[in-house]
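Let me give you the structure first, and then I'll get to my questions.
All protein chains but one are shown in place.
Let's look at subunit A:
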Amino acid sequence: MRPAQGIGFIYLSLLAALLLTVTPVPFQFNLFRPDWVLLVLMYWTLALPRRVNIGTAFLMGLLTDVLVGTVLGVNALAFSVVSFVVAVNHLKIRNFSVIQQSLLMGLMLALYQLLLFWLSHFLTGVNFRPAYLWPVLTGMIVWPWLFWLLRRYRRQLKIQ
């Protein structure tokens, strides 16, 4: 096992994703905001599953819960589950082309959204509207670019 290197930079990218989650944007775009934290988290779980997996996912989920004001633990649970699925299958997912990966990430994002809805439905009684699934689509569109960007980031800074 190679020694850990540049772990701080991983957290830096996650912090940037957290900031993007709460940056004010015009109201019309708010429903389309991709789940930045989860996307960045999934990239790192794919690239370095030894360094970033369920522990980091749980922590980031908790921070997201605090930032966006959902019931504490809802995002933490959903992030952990998605991160588990990605970590277990990381060797398979890595071999897919970017387009296939993007579709698969869409599936993961949908799983996350539905988990989130399901938990919130039990805890606070929210009603489902199809518009809640927009972030899945925008997340799929963003994924190839994010993947390319973060891979450059990882290689430039030699994060292992």
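Here is the rule we go by: a residue touches a chain if its C-beta (ideal position, glycine included) is under 8 Å from a C-beta of that chain, and two chains touch if they have at least 3 such contacts; residues count from 1.
Following the convention adopted for this analysis, contacts and distances are computed from a predicted model.
For the chain that does not appear here, its UniProt entry gives the protein name "Cell shape-determining protein MreC", which is one of "Cell shape-determining protein MreC", "Nitrate/sulfonate/bicarbonate ABC transporter ATP-binding protein", "NADH dehydrogenase" or "Dipeptide transport system permease protein DppC". If you put the hidden chain back, the residue from A:L14, A:A57, A:M108 or A:I159 that touches it is A:A57. Touching residues on subunit A toward the chain that is not drawn are 1, 18-20, 22-24, 27, 30-31, 49-50, 53-55, 57-58, 61-63, 66-74, 76-77, 80-81, 84, 87-88, 116-117, 119-120, 123-127, 129, 131-132.
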